[in-house]
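Heads up, one of the protein chains got dropped from this complex, but the rest are sitting where they should.
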Amino acid sequence: MNKLKIRNRLAKDKALLWVVCLLAAFTAVPLFAILGEVFLRGYDQLSFSFFTEPTPTAYKAMKAIEAGEPIPGGIANGIVGTMLMLGMAAVAAIPIGILCGAFLAENSKNRFAQTVSYLTDLLQGTPSVIIGIVVYIWVVVPMKGYSAIAGSVALFIMMLPLIIRSTEETLKILPASLKEAGLALGGNRARVMLKVQLPAAFGGIFTGVLLAISRVIGETAPLMFTALGCSFIRFAIDKPISAVPLLIWEFFNDPNLQELIWGASLFLLLFVLTLNITAKYLAKKWNQ
Amino acid sequence: MESVTPILEFNKTCVSYTKQTMAVKYVSAAIDRNSITAIMGPSGCGKSTLLRAVNLMHNLYPNIRVDGEILLNGENILSMEPIDVRRRVGMVFQRPAPFPTMSIYDNVLSGYALNGVRLSKTEKDETVEHCLKSVALWDEVKDVLNKKGTFLSGGQQQRLCIARALAMKPDILLMDEPTSALDPIATAHIEELMQELQKEVTILIVTHNMGQAMRISSKSMFMYLGELVEYGDTATMFSNPSDERTKAYLTGKMG
Partner (left out) sequence: MNDKVYRILLFAVALIMPIVCGGVVYALVTDAYDAFQHFGFFKFLTSSEWSYTEGAEQYGALPFITGTLMTTLLALVFCIPFSLPVALFVGEYFKGTKIAAVLSTVTDLLAGIPSIIYGLWGFYTLRPLIMALNISPQGSGILTASLVLAIMIVPYASSLSAEFIKMVPNDLKEGAYSLGATRAEVIRKVVFPVAGSGIFSSYILAIGRALGETMTVTMLIGNTNNIPDSITSTGNSMASIIANQFGEADDLKLSSLIAIGLILFLITAFINLIGKIMIKRARIA
């Protein structure tokens, strides 16, 4: 009787282990399914011209399909737009985010800092589509038109909390002795932050920036109401502009352009995952 | 006089954490029933490792190997089912750790709950009262049985953990430096308690504290670098150690 009961309990124990392993392994399936599908359907579209030419018009694409030729053109307009907006957003978000993070790390006890900390969480949790609406109200309406500026403001707002948090967390885990040693040598707090703490935290902050970029680069919804999209390559910051995820959305909605979806998605996916893996690798390396 | 099987017997017991190094080397010893046996030695000598082997705690960690034999009532536990052995061998750890999500009452009965054994309400009440009485905690907590065990003082928590182990009616109770995290008054309480408990259960205790070993144990083991150097009557060992290393340790020249 007792033996039977023990056997029963051991069987249950083993069953749980198997169920956990099985279900955990199954969780990896979507990743490979998605990677596989995007890669298999997209890799033959990747060519030199795919990166150097703008999107074709629907008419041109239709002609090409009728003639049985591959659709001409590429996603250069999207790449340029993404880089331009991301660049502008990063130039503002990196210094501001780092300073905010430094503020939070230096004043963790005071009330204003706690408010800022809560607001950072609030902003980080705000759905990106809402950031899109707000930037539309802030920028697009007063400027009477969609623009690269508006798009970069949206990306800036989404990057900001991510950079603030990673800076704050990295600074907080630095040994206190580092700061004290700096201060003991007669440096003032600004100098110690700039010359001692921030350089020591560089790895963590850099990783945070990479992750922030990879997080916002695929954002679509907020750009739909701000950057809108544009079918040719352009560098103007006060005019509508395209972005890679916007192009994917366009291709998805235009039956004539559907063939281009996968090349653009593959490019975006590779870019994002490379950033992710690099960030993780660097984080690990710097931690040692 | 007829010979009785010792309750616990180590027979060339070895424990190794890695292939190269052995933490416990060929220990052989027999433990008397209803006695308190102390295991002493400097830190890292393998005393806790030896103790944990009796409860098959090492089975939880795949890299650790236990060789030789450990006989419980003549049966080699190394070839038995761990969950079966652990029910018969209670263990009290260095730091008191009652289950924080359970009440005092449930903590005492946690062994049954964990093993999926159902008891009737009267059985439960009796077990709780009996066990808490045998650890002299009943009077202090009988009105707060439904409160969480974590609100108790360190000494009370440790007594609760002893009660938890006793509730399973073990043949033998292992104690791994049970008082090292406690203050002197709580320590004295627990030592007094152990004297009482040995009537019910055999106790094997690892201790860092020579005074404690002298006060409570009838027999002592002295371990050094994984070896059992000396094993015998506590009084004899303290007054007249047969090995130089034991002598050095007891006179404070080592560890």
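Per-chain numbering from 1; labels A and B assigned in written order.
One rule holds in what follows: a contact is a pair of C-beta atoms (placed from the backbone, for glycine too) under 8 Å apart; a residue touches a chain by one contact, two chains touch by 3 or more.
Remember, predicted model here, so these are calculated numbers, not experimental data.
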item	value
Residue of B:104, B:165, B:182 or B:250 in touch with the missing chain, whole complex considered	B:165
Residues of chain B in contact with the chain not shown	55, 57, 60, 83-87, 90-91, 93, 95, 97, 99-102, 110-111, 113-116, 161, 164-165, 168
Residues belonging to chain A that touch the chain removed from view	9-10, 12-13, 15-17, 19-24, 26-28, 30-31, 33-34, 37-38, 96, 99-100, 102-104, 106-107, 112-113, 115-116, 118-123, 125-134, 136-138, 157, 160, 164, 188-191, 193, 214-215, 217-221, 224-225, 245, 248-249, 252, 261, 265, 268-269, 272-273, 275-277, 280
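One rule holds for everything that comes next: only the chains that are shown with their structure count from here on.
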item	value
Residues of chain A defined as touching chain B within the complex	5-6, 9-10
Sites on chain B touched by chain A in the complex	81, 83-84, 115-116
